[in-house]
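The other protein chains are all here in position, but one chain of the complex has been omitted.
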Amino acid sequence: MASRFDVRSQPGFGTVAMFTFVLLYLPIATLVAYAFNASESVTVWGGFSLRWFVEASQNAAVQDAAWRSFVIALSAATMATIAATMAAIATTRTAPYPGLSAKYAFINLPLMVPEIVTAVALLIVFSRVKVWTGYSGLGYLVVAHTAFCIPFAYLPIRARLEGMDASLERAAADLYATPWMAFRRVTLPLLRPGIIAGFMLAFVISLDDVVITEFVKSGGQDTLPTYMLGQIRRAVTPEVNAIATAFLALSILIVTAFFFINRKKS
Amino acid sequence: MAAPDRPQDKRNAIEAKGIVKEFGQGASALRALDNVSISIRENEFFTLLGPSGCGKTTLLRMIAGFEYPTEGAILLHGEDIASLPPFRRPINTVFQSYALFPHLSVWDNIAFGLQMLGRPRAEIDARVATMLKLVRMEELAKRRTDQISGGQAQRVALARALAPSPKVLLLDEPLSALDYKLRKEMQIELKRMQHETGITFVFVTHDQEEALTMSDRIAVMSKGRVLQVGSPWDIYDKPADRFVADFIGETNFLAASVIGFSEGLVRVRLSSGAEIAATLAEGARPGGDVTVVVRPEHARAVKEGGHLSGTVENVVYFGTDTHIHIRIPGGETFTVRQQNARAQSCGFAIGDAVGIDIAADAAQVLRD
Partner (left out) sequence: MASAAENAQRHHREEIRRRWMLSAPALLIILVAATGPLLVMLAYSFMAKGDYGDVKFGQFSLDGWFSVLFQRDMFDDTVTLADAHLSILWRSLRLSLITTLATLALGFPTAYFIATRPRHTREIWVFLVTIPFWTNLLIRTFAMQQVIRNEGILNNALRALGVIDEPLPIMYTDWAILFGMVYVYLPLMVLPLYASMEKLDFRLIEAGYDLYAGRLAVLRRIIIPLVKPGIVAGSILVFIPSLGAYVIPRVLGGGKNMMLGNLIELQFGSGRNWPLGAAISITLMALVMVALLVYVRNAAKSGAQHG
């Protein structure tokens, strides 16, 4: 008789939710588990071993791809964050002016175009530029990554700016700070959490990219994801699992840091 | 009739000449300020008073340098400052929301202006210490500004704006976020600081009581125009027009006609036929049908006689005084305010026939 009626509960919803969480984590857990498999196979468990991590880390192609991924992500995220910070300052806290909404749409455009479409479009243009200029270095990848990272870096910076009281900069100007000093001493310190969040987002997005990199890269310019893509098509050994696991750990680390930075802010 | 408290020949700190400010362009342009001219004297506590949207804050922001006039000029000690950006104007502002820098300590907030001016370190230390003392915040110097109360934030904002010793201090409704008791305290504090520093204060408020208690002179604004400039006494007792009379305090409006002049006063006849002497507002039309104002405390309800007669409609007890609302012929209501004596009612009840006795010199003819 005393059973309470819970207005919030809906029958079966908890079960479905549990299924969802199992679904979200079972494949990742499998992948991670086999990374520690001692045997050659990704299906038969041969005992715990760090063998594949060692092999992956000694594989020159993996080292090379990892380093390239890092260099591209660092340069692209840095450039995207600087450009996005400037653009965010230019597009927030203003009365509408001619071109403002067009600018806004333009900056967010890379989010709306399917990656494969951007990828082949870049292939068309860059393949020609490569022939014209004879240059086929990492520059193309860095520019392409910067472009699609900009909207991701722009989002948190813009959000932070919009939540910022415009009278603070007015107060700085009132207290004899030139526009540059007001920016350095007031705007920038207050914007820092947004900029850090934007940079981290851009870094993760660049690090994760497969499709655009696959189409833009020249020969011998594999990043870690495109290297893995190549490996997955061939016979799979737990080495790929080891690489994926390390990659996963890095992503989780960054996302966790991001999560806590954001939480501290609010 | 000049304000009695300041000599006339004092220099002007701020002069606004024919200021027009329009937001937007063309036919849809909104005129926020319409040909405003004001002179603010040195060392004066000057208040811009008016309802929200009257243009007072726009005028203040223009003096600070955050808005540019569409037409007109702003002079600081006789020099046009229209082309100077805010950071080149020796004018500081206490912002409505205080705008304290949340990433800096109380001390750093107060030191900010001096640092931007490139003052030597020793001077900054000394000056900040003086300011902390002035606003009684010595103990909280190291606090972050998001860890102090509203009243404390208000005082830090004041110290920060005063630290660079500006020629003029602008205050944009600085007390509106405080509760009643704190507001009263800060009103006295502000007066004290203005007196101690000798800086010209330009204060913006919509609170008429605040304006009356604090100001040397007040400019009453409405819909982008300045309606009257004068001492609190001028504004209250000699309102220029219906808006000023209505906005500040309670007032009775009476229809009357001018019948003659004597010794600088006009004689007017009220609807009841009674004749009284009245002062004449600047720019008022001295003839024909006019509107006369009488403050409730300048009239008395009497059992017999009086300048007007009517019926008691309501009696409202206020503790210190009692308001008697009297319906007079012609359908208007006249309010009389009478001081209460102890353990004694005012002696009138609803429905009583009463007379209204208007004190000598209490009436003013408005400009229409």
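We call the chains A and B, going by the order they appear; numbering starts again at 1 in every chain.
The working rule: a residue touches a chain if its C-beta (ideal position, glycine included) is under 8 Å from a C-beta of that chain, and two chains touch if they have at least 3 such contacts.
Keep in mind the model is a prediction, meaning the values are calculated, not measured.
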Touch with the omitted chain, as defined above, among A:G12, A:G47, A:G134 or A:G220: A:G12
Residue of A:L109, A:L138, A:A159 or A:M181 touching the missing chain in the full complex: A:L109
For chain A, residues in touch with the removed chain: 5, 7-14, 16-17, 19-21, 23-28, 30-31, 34, 42-43, 79-80, 82-84, 86-87, 89-91, 94, 97-99, 103, 106-107, 109-110, 112-127, 143-144, 146-148, 150, 154, 204, 207-208, 210-211, 215, 225, 228-229, 232-233, 240-241, 244, 247-248, 251-252, 254-255, 259, 263
Residues of chain B in contact with the chain not shown: 18, 20, 68-73, 82-83
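Just so we're on the same page, only the chains that are shown with their structure count from here on.
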Chain B partner contacts - residues on chain A that touch it in the complex: 165, 167-168, 170-179, 181-182, 185-186, 189-190
Chain A-touching residues of chain B, taken from the complex the two chains share: 64-66, 85-88, 91-93, 95-97, 99-103, 112-113, 116-117, 160-161, 164
